[in-house]
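A single protein chain has been omitted from the complex, and every remaining protein chain is retained in its original position.
The first chain written gets the first letter, and so on, giving A and B; residue counts start at 1 in each chain.
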Amino acid sequence: MATEVMQSAEPRTNYLNAGHTVKSWLLTLDHKRIGLLYLFSISAFFFIGGIYATLIRLELVTPQGDLMTAETYNKVFTMHGVIMIFFFLIPSIPAVLGNFLLPLMLGAKDVAFPRLNLLSWYVFIVGGGMFMLTMINGGIDTGWTFYPPYSSIYSNTQVTLAGVSIFITGFSSILTGLNFMVTIHTMRAPGMTWFRLPLFVWAHYATSLIQILGTPVVAITVLALGFERTLQIGIFDPKLGGDPVLFQHMFWFYSHPAVYIMIIPSMGVVSELIANMTRKRVFGYHFVAFSSLAIAVFGFLVWGHHMFTSSQSMYAGLVFSLITYAVAIPSAIKTFNWTATIYKGSVSFDTPMIYALAFLGLFTIGGMTGLFLAAMGLDVHLHDTYFVVAHFHYVMVGGAIIGYLGGLHFWWPKITGKMYPEIWGRISAAIVFLGFNLTFFPQFVVGYLGMPRRYHSYVPEFQVLHILSSAGASILALGFLMPVFYFAWSIKYGKPAGANPWGAVGLEWQTPSPPPTENFTYQPVITTEAYEFEHVEEIKNAGKAEALQTA
Amino acid sequence: MAEHATHVPGLAHHFVSMEQQKEAGTLGMWIFLLTELMFFGGLFLAYTIYRTTYPEGFLYGSHLLNVPLGGTNTVVLIVSSLTMAMAVYYSQLGEKKKLIFFLLVTLALCFVFLIIKYFEYMSKIHDHLFPAFGTYHPSTTGPHGIPLELQQPVRVFLWIYFLMTGLHALHMIVGAGILITLIYMAQKGRFTKQYNSPVEISGLYWHFVDIVWIFLFPLLYLTGFHVSGAGH
Partner (left out) sequence: MAEHSSEHHIVPLKYYFGVFGLLMVLTAVTVLVASFDLEHIWGPLNIIVAMTVAVIKATAVVLIFMHVRWSSKLTQVIIISGLFWLLILLVMGVTDYMARTGWPTKLGQ
C-alpha cells in the first residue's frame, strides 16, 4: 500500500523512464535496457524462424512434395534451424533474462563491463543482419550443421555469408559469457557468498563456461569452412588430402555443449520458479548448483555421439556413448530435486508454475529419449530420423523455450512494473503445452518407423502422423502468439505490480518495479541463504524501509 | 550521478572500488585469453591430425620454410615480450616517459616481426607455394620441384602454415592497434601509479601472442630441420 501511495505522489525515476529518446536506448549502458534490446531482437528472429517452421509443417501435410521443390525445402529447414539455434535459443535466456537479472540478483549496479555488454548486442545485430542478407540472397541449404564436403564444394547457396554471420554472432555470445563470468566473480554484494547465490546465477555461470570455451572452436571451424569455400584450400576436402570428419569433430566440440548453453539457463529459471511458486527452499541446493557445472563439464566430453554413423572409430564411439550416459546423472539430480521441492510445498498454479511443471515433464521425455540415441546400436537405426528431431525439440522447445516463457512471465512484472492478465497467461500456457505435445510426440513414432529427417516427401503410410504433427504446430503457433498480445496489452493496461507481486525471495524483488537505473537505492547486504521463505516478510520490510529512507 | 562527489579518476560508476575494477579487468582478460586458446586449439587439433596422417609431407614442407627468418622473428618476439613487461613495470611506478619509450619499442618490434613475415609470405607465393586460388605449382619449386607423391601432403602442411601464422599475424596487427592506443593514452597522461590496468591487461594479451609463437616456431619451422637434403 505504502509503495503505491508513494508512486502516485511523484513518478519515480526508473530505468524505463530515465530517457525517452531512441539514442538513450541505442547507446544505453544499462544492463536492463540491453536485456530489452535483446528481447525485441530475438523475438523478431523467433517469429522469422517460426515462419520457416510453418512452411515445413505445411509441406509435410501431404506425402508428395507438392508445396515446394526439394531444393526450396532444404533451404527452409536450414534457415529454420540456423535462426532458431544461433539467433534465438543461444541468446534467449542469458541475453534477455540473464542480462536483466544477473546484476539485480547479485546486488550490483550493473554487469562488470557495460560497454562490452552493449557491444555484444551490436555484434549480434551485425551477425543477425548478415544472416538476413543471406536470407534475401536465397538462403542456404546445407542443414544447420554445415557438413562439408557438401557445404564446401557442392552447395550453390550462400554458405560463406552464413558462415561469416555465425562467426560474428559467436563473438556476441562469447562477450556475454565473459561479462557474466566476471560479473559473478567480482560484482557480488557484501555477504553474497557463492552458496547464497540464486540457482539462476549458478546456471548462468555454467552456461558462461561453455560459451567461453566452446564458441571459439566453432568460430575457427566456420572460419576454416569459409576459407575452404572461397580459396579451395582443402582443409576438409578428401580430394585434397583433408578429412571431412575433422569438421564434424570441431563442429560438435562446440555444438554439443551448445545445447547445454540453451538448456542450462532454462534449468536455472525453473529452479527459481519452483522455489518461489512452492514457497520452499530448493531441495538439495548444493546438488542443483553443482549439477549445472557438472553438465557443463561433461557436456564437453560427449560430442562424438553425433558421429556414430560417420567414419569415427567405434572404440571412440564407445567412450563417447558411455560418457553420454553419465550426463544423464546431473540432469536427473536436478529433476529429482525439483520434484522433491514441490512435495509438500505451498504450490501456486500461476502461469510461471504451469510452465515449470510443463518443463519437468517435457524435459524428462526429451532427456530420456536422448539416452536411446546415445546407445550406439540403437542410434544406427534412429540416426537422422524424426526420432532425433522429436528428441531435440522436446529438449529445445519443451525445455529451453518453455523455461524462457515461464521466466518471462515470472519476471514480466519486474521488467515492466505491470502484471500480465493471469487468466490469459494460463490459457496460453495450456495451449502451448497441448500444441507442443501434439506436434512432436507423433514425430517420435514416425521417426521410429523410419521417416528420415530433412525429406520433403514421404511414403503415404506416415501421413496421419504428419497431419497430427502439423495440426499441433498450428495450435502451438497460437500459444506462442498469444503472449505477444497480452504482454503488449499489459504495458498500457496491466495493473501495477508493486515491488514483489509473487511474494518471492531474491534481491531482485526487493527493489521497486521497474527497478531504478542503478538497480538499488541502497547498498544491499545479504545475511541469509537463498530461498529463505521464513524471513521473506522481514527482508521485504527492511528493504522497503531503507528504500523509503534513501528516497 | 551527481552524488559521486569523491570521484576517483579512471573509476567507472558501477564499481565500488579501484581494486574491484582492476580485479574485473584482469579476470576479463584472462577469460578472453582462454577463448583465444581454444580458438587456436582447433587449428592445433588439425595440425596434430594431419601431421600424423602425413609425416613425410610435414617433414618436407617444414624444410621449405626459412629457419633463419623464423628464428629471427622468435627472437624479435621474445625481446618485445621483455619490453612489454618493462612497460608494465614503469606504468606501475608511474614513470610516464619510460612507459611510452618501452611501448614504442614494443610497437617497433611488432612491425619488424610483421615485415619479416611479409617477406616470408611473399617468397612462398613467389615460389608458387600458396595453396589456394590455383597458385600452387609445386613442380616448379626448387631445382627439381617437389616429388610428385609429396605434392599433396606438402600442400596440407602449407595451408596449415598459412592459416596458423596468418591468424597469429592478425593477432599481432590487433596488438599493434592496442599499443598505439596505449601510447596515445599514456601521452595524454591517463595512467598513474593508481590507474594502470589497461597497460597490464594489454601486456597479458601481448605475452599470450608470444606464447602462441613459441609453439608455432618448433611445430612449423623445426619439424624437418634434422632431415638433410629434403628441401632445395
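The rule is short, and it goes like this: a contact is a pair of C-beta atoms (placed from the backbone, for glycine too) under 8 Å apart; a residue touches a chain by one contact, two chains touch by 3 or more.
None of the values given here were measured: they were computed from a predicted structure.
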Identified contact with the non-displayed chain, of B:V75, B:I125 or B:I173: B:V75
Residue, one of A:G98, A:P198, A:G241 or A:P352, that touches the chain absent here: A:G241
Residues of chain A (touch criterion as defined above) contacting the omitted chain: 185, 213, 217, 241, 245-246, 249-250, 253, 300-301, 303-304, 311-316, 319
Where the unshown chain meets chain B, residue by residue: 19, 22-23, 26-27, 30-31, 33-34, 37-38, 41-42, 44-45, 48-49, 52-55, 67, 71, 74-75, 78-79, 81-82, 84-86, 89, 92-93, 149, 152-153, 200, 203-204, 207-208, 210-211, 214-215, 217-219, 222-223, 225-227
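Following the convention adopted for this analysis, only the chains that are shown with their structure count from here on.
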Centroid distance [mean C-alpha coordinates] between chain B and chain A, Å: 36
List of chain A residues in touch with chain B within their complex: 108-110, 112-114, 116, 174, 178-179, 181-183, 185-187, 212-217, 219-221, 224, 227, 231-235, 240-243, 246, 249-250, 253, 518
Residues of chain B defined as touching chain A within the complex: 12-14, 20, 23-24, 27-28, 31-32, 34-36, 38-43, 45-46, 49-50, 53-54, 131-134, 152-153, 155-156, 159, 163
